[in-house]
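Left out: one protein chain. Kept in place: all the others.
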Amino acid sequence: MDWVYLIEVLVGGLLSGVMYSLVAIGFVLIYKSSGIFNFAQGTMLLFASLTFVKMTENGIGFWTALFIAAGIMVIFGVATERFVIRPLANQNLLALFMATVGLATFQEGFSQFIWDSDVHGLQMNKFLDIGLLDPNPIFMSDHIPWLDILIPQFDIFASLVAGLMIVVLAFFFQKTKTGLSLRAVSDDHMAAMAVGIPLQTVWAVVWAVTGIIALVSGLLWAERVSVSFTLIEAVMKALPVILIGGLTSIPGAIVGGLVIGVGEKLGEIYLADVFGGQGIELWFAYFMALMFLVVRPQGMFGEKLIERV
Amino acid sequence: MATIPGLVLSHNQNHPDSVALRYKQLGIWNSYSWKDYLEETSTLANAYKSISIGKGTVVAIYGNNVPKLIFSIAAIQTLGGIVVPVHPECTSVELKKILSESKTEFLISEDQQQVDTYLDIESDCPVKSVIYLDGRGMINYKNDKLHSYDELTAKAKSANFEKEIQALNENDTAFYLFDEHEDSIYKVTHKAIIDNSEKIISLNSLTDKDSIVSYLPLSIPTNLLFTYITSLSSGMSFNLPESNQTIEKDLQEIGPTILYAPSFVFKHIITSISYRIESASESNYNRYMSHYKMLMEIYDKEVSGTNSFFDKIKKTWIMLTTFLPAKNVFGLTKIKHAFVSDGVLSKVNFDFFHAIGVEIQHSFGQASSCGCISVQPDHSVSSENVGSVMQGSEIKVNEKSEVCYKSDCSAELLSGKSNIEDGWVNSGYVGKIDDATGNLVIRGRSEDIITLKSGKQFSPESIENLISCSPFVKSSIIVGQGQDSISVIVVIDPNSVNSWADRKNIRYTGYTELAAKQEVKDLIKSHITCVNETLESELKVKSFVVLHRTLVMTQGEVSKTMEVMRKSIETNLKDVHSAIKENKNDFIVNDIDQLSYELSINKI
Amino acid sequence: MIYRETGHFVTNYLKDREIFPMTFDKVVALIGLLWLFLWVPTTSEYFLSAHVIPILAVGLATVGLNILTGLTGQLSLGTAGFMCVGAFGTYNLMLRVPDYLMSLPVALLMSGIFAGLVGVVFGLPAIRIKGFYLLVSTLAAQYFVWWFFNSYAWFLNYESSGVVAIAPKFYDYWGLGNFLGVDMQGYPARYLLALVVCIGLSYFAKNLLRSNTGRNFMSVRDRDIAASVMGISVPRAKLLAFFISCFYCGVAGGIYSFLYIGNVDLMIYEVDRSFTILFMLIIGGLGSISGSWLGAIFVYEFPIVFTWVGDFIFQGAFNTAVVENVSNMVYGVFIIALLIREPGGFAALWATTKQKLRMWPYPH
Partner (left out) sequence: MSDILKVENVTLQFGGVKAITDISFNVKEGEICAVIGPNGAGKSSMLNVINGVYLPQVGTVTYNGVTRRTINPRDAAIAGMARTFQNIALFQGMTVLENIMTGRNLFMKSTWLEQGLNIGRAREEERSNRLAVEKVIKFLQIESIRKTPVAKLPYGLQKRVELGRALVAEPKILLLDEPMAGMNLEEKADMSCFILEINKEQGITTVMIEHDMGVVMDISDHVVVLDYGKKIGDGSPTEVMANQDVIDAYLGVSH
């Protein structure tokens, strides 16, 4: 067995797993705070990156565009809470899920309506000539001297950004008051309301934060798959991740992302031949998640439910 | 021969397969044809014969209308026995009086509730054997007199009683009927009560195609006549609801063509209509109210004959959009005749029913007159009278303005002081005969007449009727004997006042608190003020009390037909009466539930 | 207003559970049903082919999904995958079984059974996995099935284009067309076949709904622990729901491919179709068969009508992409508004309206 190749595959898997994790975190945040399975995550990615790209295409600078796009996502998140989530507060989970599918449909139409339906290349390297990275095209795989393997430079960059996001989020939720409220809300809605935590404000914050996560992960994903309709499918990629991780766990989302990332790469290399066909990555992640859940139905870090009767 | 078993027999011969009795049980409607009816009564008669019920045996039927009890009536009479219908909610005092005075030997009771009431007074009455239909909850009862109906009838075989039925004499006593106002029992013969029902049938051309729902116990004399006897005489179907909680739904399902009810039921329907529309959406409520107003205007024109073609179109529209559906909800769509007894409807309610096509016919009758002495004809438009006297009867008003009558269908008193003076039966009601039309107008019971300090005499019922016609008032009691002015005790209707309060965002936890709300008092006050405008100055109501609870039938505070029973109320609520007498503002009532309540007298 | 319930009473329990207890309803339903058959000559082939038959196909799939999601509470996003099994199953049965043994109606039902069995396999995890976690299983089914038919060309009879047209002879049901002198490949005949299947299966579903099986499904949906305490086998109920539901989807897939588009094409069974059908279910109302049909009609026709109206008003001033995007926006807003107003969908709206009509002018 070629160990170097294996390590390359593993590292590559871990790095793409980080990208899955980032999308998954957006999911988990919303699910944790309000029990909503947010299907609109994918279109939020599309909307955010499309907004950003259109601005840069019109000559707005990188940081300015990033800042404005983040602002728009915050507004969007708050509006979603106000006009979609709040009126549906007491509905069953399925209705809320469908509402987010409705939201996704709206967003899909909306983003392509105000921007356009074209496929945009992001070419992040254009903006990233800021000393962080090699000015060479960033898709070039770089040789990592001390391990003697080749890793795409962008993947490392993306992982760094994603990791940074996760740290910031962790800080936000562990140390700030809003973050603490969120944790209280996710533990028990009624109790949180009883101690005077404004549920609706917390939800609004969560949706806003999710919007920003969508922007960051959207840009990272877009670099790989271009800014287009395909971004929406990122959400389908993230689904097995959060389910493996357990719907309510941020660490679960991170670990789940890594597991899926690595597993998918390994499956592609070692199992594709067994199935005599290409493209098993289409379903492989789901099968992994399925196997995992059959053993542990609540996911890796999900709370085990003792059903009280 | 017109006897009750004889009627069953003749229906069996004339139309054996048409529906005689329909009852809802376990969620579906079952029916008995006349053939089944005869079969059931014959089998039952055989069973009753085995426990030596025979000619002249007095048997009490104690319960709600369930088929087994209904069949028992004809079965007992087949054997020549006398049936005493007893109200399932009657007090033990009443039960004792009825059983001992009528010398009842057998008591056929519905379930544990009735058996318990009987057991309270067991030692004081001559009952030899109690047969219960439903033994539920009585497994531990050790009493030799108690027998299960099912055991009794299990072995009973069908038998042919045709001969026995033919041999019955129509002048024999069929029923002993208890008049709770007079507290006395009447002997009713087969002939008298059947003839009386024939008069109603021919007057209103009722046929065997009609149907009637009977949901009140047959111990109410008017109810016995109008539902049970009338359906037997005419051969129409007699329908029994599933339980007391499902009457409204069951009425709708059957959609009867004949409706009989004491006035309180119609009042209840009006209240239901009113409180249900109260909780409708704003637009629906407003539209309903405006349609109501229009309807009544058109009705007034109809009565005076001045309605135009345009009015007719308008009425059709109003009926289609609002009142036909409303009738459908209450199961009144098919009603052809609606008989009211035991009180009259106020003009507003009477007119409303007539306007929507439910033609109310007031009637007047008691146990002594076999349930009916006068009834309004079809299409009568006056809410005041109770119609003219029926064929074969005469009526007069004596010098004390008491209504007296002679009738070929009257009942004799079983015991006690006779109420017959010079061949005229004194009904115990005061009233007058309208000279122009010959219609009888009933003012109230003669013993209830109130004399004010000024010497002014009046019957409280007419004022009470006016006050009670508001949907918010369940009942009212006028107080004023020997006083300067009239006061009234008002009992609010929980349903309609609840939904009114919800609409007005008034918070409360229960009836007592709701009744004590200032808003409720203001509501009642404005209604009484309205009523006062129609009254002569001496009879204007000057103060009122909103009572903290409703009146209780099992305490004898209201009659079985929901008329107020002044004597019981006066004893049970003596604190209220004395407070009114002493003209207090706030006072404490020590009620029969051993609790005290704070009430206040409100001046108008 | 319309309802005249006075005088309607039931005399036995079977009458009490009739689908249309009131005579008025019965008559309306019967007339409606007859009309569905008799209107064929008055309509155009185009209307049948572009509107009616596809609605019948997706509506049937919606009814199927309703049994699984609406009745049993098992969320599924694998509907298109199961339809795909049905379509390929029908194709291969028609292709590989001798003509004298096989005909389209039989193939449809048999491939429905295939789809049902595939559904049971992917339903097995449902015994342990609950709620949103179950999405992983149904999505696995969706992607796996799609990949499977894409990878093994045998199922497409080695057609390199990935789309295989359906031979006209497949429409010949044991020579019935010749016998009746009807063009069985024509849309009216296709419509009638689809209609009969849909009515039959809707009736079947409605019967299930009001029988023990339906109650068992609903009890699993509402409170699975209580259901098992009542003696209901929860795993059996779930697997049965998967089987029946996927059977419906399979038949629907066969109808879609054979009676609507006329070829077998993998591309139309992608995951967005699963979403579309879930939409139809939600908009129509969970647990209601008639709701599923209303939902299917609405979701299918909405973009078409919207585009048509847009074109009519603006006379093509905007390009199709713009109209499509606006249509998506309006559609999204509509769904959210509907869920806020009436989470029970059209079925609940209809039920409230009916209740209002019955109780009119009273609110309750």
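Order of writing sets the labels: A, B and C. Residues in every chain begin at 1.
Keep in mind that, in the parts below, a contact is a pair of C-beta atoms (placed from the backbone, for glycine too) under 8 Å apart; a residue touches a chain by one contact, two chains touch by 3 or more.
Computed from a prediction, not measured in an experiment: that's the story for all the values here.
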**Message:** Among B:S158, B:N171 or B:S243, which one touches the chain that has been omitted from the display?
**Reply:** B:S243
**Complete:** Touch assignment to the omitted chain, from C:W174, C:F204 or C:F334, lands on C:F204
**Message:** Among C:L180, C:V229 or C:L357, which one touches the chain that has been omitted from the display?
**Reply:** C:V229
**Request:** Return the single residue from C:N66, C:S137, C:N150 or C:S219 that touches the missing chain.
**Result:** C:S219
**On chain C, residues whose C-beta touches the chain left out of the figure** = 12-14, 16-17, 204-205, 207-208, 211-216, 218-219, 221-223, 225-234, 240, 244, 287
**Asked** For chain B, which residues lie in contact with the unshown chain of the complex?
**Response** 25-27, 136-137, 139-140, 242-243, 245-246, 249
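As a convention for this text, only the chains that are shown with their structure count from here on.
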**Request:** Using mean Cα positions, find the chain sitting nearest the overall protein centre.
**Result:** C
**Complete:** Maximum distance between Cα centroids and chain B occurs for chain A
**Prompt:** In whole angstrom, what separates the CA-based centres of chain A and chain C?
**Reply:** 33
**Asked** With chain centres defined as C-alpha means, what is the inter-centre distance between chain A and chain B in Å?
**Response** 74
**Fill in**
Per the C-alpha means, the centres of chain B and chain C lie apart by a whole-Å value of 57
**Request:** Mind pulling the residue numbers of chain A that touch at least two other chains?
**Result:** none
**Item:** Contact footprint of chain A on chain C as seen in their complex
**Value:** 69, 75, 125, 128-133, 135-137, 139-140, 143-144, 146-147, 150-152, 225-226, 229, 271, 275, 278-279, 282, 286, 321-322, 324-336, 339-340, 343
**Message:** Which residues of chain C touch chain B once you look at their complex with the stated criterion?
**Reply:** 1, 3-13, 15-16, 358-364
**Prompt:** Tell me, which parts of chain B touch chain C in their complex?
**Reply:** 24, 27-31, 252-255, 276-277, 279-281, 284, 287-288, 320-322, 325-329, 331-334
